[in-house]
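For this view, one protein chain was removed and the others were kept in their places.
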Amino acid sequence: MSEGIKIVTIGGGSSYTPELIEGFIKRIDELPVREIWLVDCEDGKEKLEIVGSLARRMVKKAGVPITIHTTLDRREALKDADFVTTQMRVGLLDARIKDERIPLSHGMFGQETNGAGGLFKALRTIPVMMEICKDIEELCPDAWLINFTNPAGIVTEAVNRYTNVKRVIGLCNVPFDMHMALAKIVDMPPEKVRITIAGLNHMSYVTGVYADGKDMTEYVLSKWGTQSVNNIKGTEWSNAFIRELGAVPSPYHRYYYMEKEYLEEAIEKYEENGTRAETVQKLESELFELYKDESLDVKPEQLEKRGGAYYSDAACNLISSIYNDKGDVQVVNTVNKGVVQELEYDEVAELSCMITKSGPVPIAVGKLPKHAKGLVQQIKSFEIAACEAAITGDYDKALAAMIINPLVASQRYSITVLDELLEAHKEYLPQFFKED
Amino acid sequence: MSEGIKIVTIGGGSSYTPELIEGFIKRIDELPVREIWLVDCEDGKEKLEIVGSLARRMVKKAGVPITIHTTLDRREALKDADFVTTQMRVGLLDARIKDERIPLSHGMFGQETNGAGGLFKALRTIPVMMEICKDIEELCPDAWLINFTNPAGIVTEAVNRYTNVKRVIGLCNVPFDMHMALAKIVDMPPEKVRITIAGLNHMSYVTGVYADGKDMTEYVLSKWGTQSVNNIKGTEWSNAFIRELGAVPSPYHRYYYMEKEYLEEAIEKYEENGTRAETVQKLESELFELYKDESLDVKPEQLEKRGGAYYSDAACNLISSIYNDKGDVQVVNTVNKGVVQELEYDEVAELSCMITKSGPVPIAVGKLPKHAKGLVQQIKSFEIAACEAAITGDYDKALAAMIINPLVASQRYSITVLDELLEAHKEYLPQFFKED
Amino acid sequence: MSEGIKIVTIGGGSSYTPELIEGFIKRIDELPVREIWLVDCEDGKEKLEIVGSLARRMVKKAGVPITIHTTLDRREALKDADFVTTQMRVGLLDARIKDERIPLSHGMFGQETNGAGGLFKALRTIPVMMEICKDIEELCPDAWLINFTNPAGIVTEAVNRYTNVKRVIGLCNVPFDMHMALAKIVDMPPEKVRITIAGLNHMSYVTGVYADGKDMTEYVLSKWGTQSVNNIKGTEWSNAFIRELGAVPSPYHRYYYMEKEYLEEAIEKYEENGTRAETVQKLESELFELYKDESLDVKPEQLEKRGGAYYSDAACNLISSIYNDKGDVQVVNTVNKGVVQELEYDEVAELSCMITKSGPVPIAVGKLPKHAKGLVQQIKSFEIAACEAAITGDYDKALAAMIINPLVASQRYSITVLDELLEAHKEYLPQFFKED
Partner (left out) sequence: MSEGIKIVTIGGGSSYTPELIEGFIKRIDELPVREIWLVDCEDGKEKLEIVGSLARRMVKKAGVPITIHTTLDRREALKDADFVTTQMRVGLLDARIKDERIPLSHGMFGQETNGAGGLFKALRTIPVMMEICKDIEELCPDAWLINFTNPAGIVTEAVNRYTNVKRVIGLCNVPFDMHMALAKIVDMPPEKVRITIAGLNHMSYVTGVYADGKDMTEYVLSKWGTQSVNNIKGTEWSNAFIRELGAVPSPYHRYYYMEKEYLEEAIEKYEENGTRAETVQKLESELFELYKDESLDVKPEQLEKRGGAYYSDAACNLISSIYNDKGDVQVVNTVNKGVVQELEYDEVAELSCMITKSGPVPIAVGKLPKHAKGLVQQIKSFEIAACEAAITGDYDKALAAMIINPLVASQRYSITVLDELLEAHKEYLPQFFKED
């Protein structure tokens, strides 16, 4: 890294990439990025070129000495990389449409990071990730792999479990959002507020909130959610429940603690407007139209509507803290090393870590609430079953993963939905269609 | 006990009582019962007298020296008892109708031992059980309390947690049924087959099957359920799932792993025929008509249709093994003492125990499957929340118990159903309607 | 086993063998032993023949249909065996003299089952045991291996860790002795007293005592040892310490909790009379003189002085309970399966088990006292280090095993004593003297 940092972004043709480029530009003083390689696959070639051109214009406008490369040759890009970020979507948004539509059409949760949809995104992504890791081992063994690709927790678990790439970190912007929301509740600037988070990706709990050195956890628990159960309208948290729970759940917990109401709403929306993926697809087309504009040389405002706020901050802050050995606290997905006592020592958790030059070091996050422990373990066993199914292509393992998932909770529908999804994603699931 | 055993049966007016009487008659040689006290409350007086008379005729016919007493005065009965069995139903079958109807009417599981219905049965039963335990402490401190009242696991947890009665054992006939079914699969007489069971009441798993000293666990796992997933019709187990799970689940696990299909079926049945409780109510009336027949002096055949086969065998075998210090293995609900490693040391589990004069001694039952651990812990935290709500009458605790239950999984519906059930059962839930 | 049981005793030339023969004769009605094969090595040939002849005379006198075979060909004997008992002493008593003398001569504990001496007995025995296990796997894979050879806990751990023989049970008479002593304290016949024992071989604790169904644990703790500390004379237990400890320690715990006084005594005795092994050697010679007497056809009384009372009962009871699927409780060394929570799930413990046709099933034994937990774990890590050293022949591992043993507790003396013992036992430790 002596002559500047080499970044490789796999899935570089994503509409999010300008966020990332902006993040590096803003931090150039503390984080001397020399070159950024945007890598994509044949199907993503056109988008890659559009995004690459915009990135070059952004860098030029900002006057920073970063070179932007675009390539379809992953191995060329990876050679001697310092940081590899992964944000690819195997099968593109068309696949996401199926992940949402097929379960929903059977009255089941359809979402790309949880339940049946989350399982299939994992099944498609993990084999590709295994290939990437083989290349990393060979071409840049000291690089840090920072994975955004969802389901981020499962993918990170798979890398840790099935490859020799130990410098892997899974990243999600949800903890970042929660930090912001909690800072608002205690009425302090975020940098004065320290929170401890423990659990799994999209299933983490805030176990502690400290504002300017003062323990505000009880205060936060007494304020989070609607005070009177009579006033609960739809999918807002009841404060009574939060207090009994004893920790602030992540927004994704609504799918579990409010499964019925969310499912009703999701089915209604789906019947009216189709899947969320289709909406996103439309938004993306519009964004790419903007990106093509040769006069655009900054990140366009419309990108923020796309969701994923703070994605860039999360990634760039993480990279900078590693590079600069900052020792600040960030929430990432990594092996918990006994700190989340409800998981096995070697299992990947999403938890608060001190970020150092040798990577994330988990910090004490307390105990998970008694009420939450079982759910977290159940999801972890789903995650591991998903990894095993993705690696082996074993139909039974995929079936078991679905049945034990509390958002599925059906043997018969698992069989139906599994069969339909396997067929729909056949092209991206060669491991399930091996000829013997 | 030197002059014969004194048995007290609370809820003695139950239609099941003749089963129990028959059980004691059959075992008189090894289990010298001297007197049986059938206790019931004012509302059950008539049934108590009918059942009591039948019991006296049965005893007379058999020519055994057992005296049958009937009384509404529990304290009179308990004095110096050796064994107290509890099989009362607070609020009678009318209450069960509500436990089933109200959740079902909101599209939610309605069953008397799981989910919202199970919670409410616990809320009504636990306070009565606390009173019984106070009497036991005072009047027969060395007696064994053998609890059949459902939800048996939760009620036993409450006794262990909130009273000084440590000689309490929760009993259920499901493990007995499983033993029979497993003996059939390995084609051996049941007494040659040893099984290890671990988990919670209505949530236990068979972790080992040994036939004539040979470990047949793998064999059983390969045979349990339907072999081809294509042949699964309704709510039978898929063998693929059983193999991946790595343990034989209890029949009640269907509510969790086949929640959707069972719920559909349950709602359909409910809309056609009303609740299961109403059917049972009709069966009971018919039974009591039979019992009234002065010429009847044996257990009538029709009782077997009522369900609960082996209830009498389970209870009488347990009592005999304690009395005779047999050291045989039976499955009961008791403090697990670290043997079920997935639970806390002091938590009540349903598990295989050696039955001795000093009570049940848990035996090694192996590990629960990874896939099952989280679910068991989640239900245990529901059970503990239910106990706390029953003891304190705290609305928020009852609400949290419902929300975290995977058969409820809804904050909004929890509020609705909780409010309706509280109102419906007001009479039997004074702890929730204290005036401050 | 349909035509009677085949027993193989390795180390059959031991002076203890007549005990075992007597045990089988006494139990012939419940335990139909058909043939007993006494196996020994070339060095033990003479003794083997003497003992074999006595055994034949005993069997004949008793009029039981047991055939006694003697052989140096272990593989011939093992073919289709039902039970294999091991009681061999690698290097004979001459080796034991060195195990005692060398440590004592450096002011260190010298004893054949603990400390440096115990380590070396393990180093010599384990490789031979590995060979025996290979033969068992091939020639009698369904046989039960019942190991008496000391250090019984370490040897059983090694078999479980490094072979495929899972039907292995380590046996020691100390728990049997403790049962007798406790029965005396509560003034009940032993068969009415149930005790729970947990820990390691020669390091176990009585955690519970139940007499005729009554929990007498507190009573026993209040009576064990000398009541007033002022009256403590030598190496008797102070009751104050026992009460604080909260469990009854095994007699071998004196080496740990009274290390200084025992060491003083041992060194004094050693300086006066030489090692205990030398005394035993003399006793043995005398015994074999007796055995040679052709008119002797019963176990001679003098054998009882040799120590090891109940050895025969322990072994024969265990074999009979397995054969007859008795389900009674005995204390053996076996994988603890999570029942001893202070050890790993797969580690061998000495603990109370229900003995069945499928082997020992650990029963709940409670928690070890806080004060004892650390010591037990330290000794377990010594045991595992000893196994690793025995298997690998790695000098450093043997050194570490010695240093971490609390009866050694010296780096410098460990080196000295290790070097002397390796040299002294060179012949029996080929794994440490491999040429590269």
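For reference, chains read A, B and C in written order, and residue numbers begin at 1 within each chain.
Everything that follows uses one rule, which is that contacts are C-beta pairs under 8 Å (C-beta built on N, C-alpha and C of every residue); 3 or more make two chains touch, one makes a residue touch a chain.
Computed from a prediction, not measured in an experiment: that's the story for all the values here.
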Displayed chains that the missing one touches are A, C
Of the residues C:93, C:232 or C:391, which one touches the chain left out of the display?
-> C:232
So which of C:27, C:57, C:276 or C:397 would be touching the chain we can't see?
-> C:397
Those residues of subunit C which, in the complete complex, touch the missing chain | 107-108, 229, 232, 234-235, 237-238, 240-241, 243-245, 256-261, 370-371, 373-381, 384-385, 395-397, 399-400, 403-404, 406, 409-413, 415
What residues on subunit A make contact with the chain left out of this view?
-> 194, 196, 210, 212-215, 322, 325, 327-329, 336-339, 341, 345, 354, 356-358, 361-364, 366-367
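The criterion applied here is as follows: only the chains that are shown with their structure count from here on.
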Could you classify the connectivity of these chains, where an edge means two chains touch, as line, ring, star, complete or other?
-> line
Can you check how far apart subunit A and subunit C are, centre to centre, with Cα atoms defining each centre and the answer in Å?
-> 57
What are the residue numbers in subunit A that touch two or more other chains?
-> none
